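Here the complex is missing one protein chain, while the rest keep their positions.
== subunit A ==
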Amino acid sequence: MSLLRQQGPALAPSSPAPAEPLGVRAVGGKSGRRTSGLSARARHRGMGLLLIAPFTLLFLAFLVAPLAYAFWLSLRTSTLVGGDHFSWFANYKQTFTDPQFLSGVRRVVVFGVVQIPVMLVLALLGALIVDEVTSRLAKVFRMTLFMPYAVPAVIGALMWGFLYSPTFGPVNSLSHALGLGKVDLLSHGLMLTSLGNIVTWQWTGYNMIVLYAALQGLPREVYEAAKLDGAGQIQTALRIKIPMISSALVLTLMFTIIGTLQFFTEPRVLEPTASQVISPDYTPNLYAYNLAFQYSEFNYSAAISFSLGAVVFIGSYFFLFATRKRSGLK
């Protein structure tokens, strides 16, 4: 997942204003002195095109072309008997009736419904605390929570995988000492919780920092006014701070949902430890990966990747639309 993806608040401000008056006009205005208006305009066009060219090339090569190619592939079917042929939307029909794909989708939805609120509430709580408290402890708190963000997801999952291990992890000996008996955190019943713990550990601090940045941007006078009206700190937090950063909250929520639908790294790392529990179709993305690289079903894998991308894209578009008032996008 892209790391910049969660910088939600930044998306909020200028639902891009229609082309501002640019240098073009200004230069044109005093053009008589140096060069004719037309050639200045042309020069600006040329500069714009020149500066944008590297981005445009990359955009075409690594976004448009792969999507187009995947779409083309997804419309074909390749079999030993029938060869490679055009099969229209057969792969998509299969995707949306494939019980393996659908159970993966259901799993990430269940996962997200629990994990996302837990994480965002923790992040919000942390942000409110560091916004209010300025002690040295609060500083340590802020840095500690953010540290997991700097850890590659693979290493986060490896560390927790060791901690969960029934043979030498501390969790088991702890539960044993408490008389709770054997707790297998890598079992069927607890796997989603264990994965949720890893993701929460990894991303809470990042979301906290984003929300904290939004809180820091609020005008302080409002708090003074609230205090004069007799609001305590908790009331100020609930009735003033949280509503005022709702746009940041909505956007962190959206980017977290996008991340959850792509869930891959953590289940993939724990897969060999718990192969009985994490099946090749555990999450949609893991399924697409395994179809392509274990079973060489590239056409079908392309259809699943494409569907997943489309669902995320359309979903986030509607989400932004539905919450446009809150998110500040017009």
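Heads up, the rule we're going with is that contacts are C-beta pairs under 8 Å (C-beta built on N, C-alpha and C of every residue); 3 or more make two chains touch, one makes a residue touch a chain; residues count from 1.
Just so it is clear, contacts and distances are computed from a predicted model.
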Hidden chain of the complex, named as in its UniProt record, picked from "Heterodisulfide reductase subunit A", "Cytochrome c oxidase subunit 1", "Carbohydrate ABC transporter permease" or "Protein-arginine rhamnosyltransferase": "Carbohydrate ABC transporter permease"
Contact partner of the left-out chain, one of A:90, A:118 or A:138: A:138
Options A:75, A:191, A:258 or A:277, residue touching the unrepresented chain: A:258
Those residues of subunit A which, in the complete complex, touch the missing chain: 1-5, 7, 9-14, 16, 19-24, 26-27, 43-45, 47-49, 51-52, 54-56, 58-59, 61-63, 65-67, 69-70, 73, 122, 125-126, 129, 132-133, 137-138, 140-141, 143-156, 158-163, 167-170, 173, 201, 204-205, 209-210, 213-214, 216-217, 233, 247-248, 258, 261-262, 264-265, 268-269, 272-273, 285, 288-289, 292-293, 298, 301-302, 305-306, 308-309, 312-313, 316-317, 328
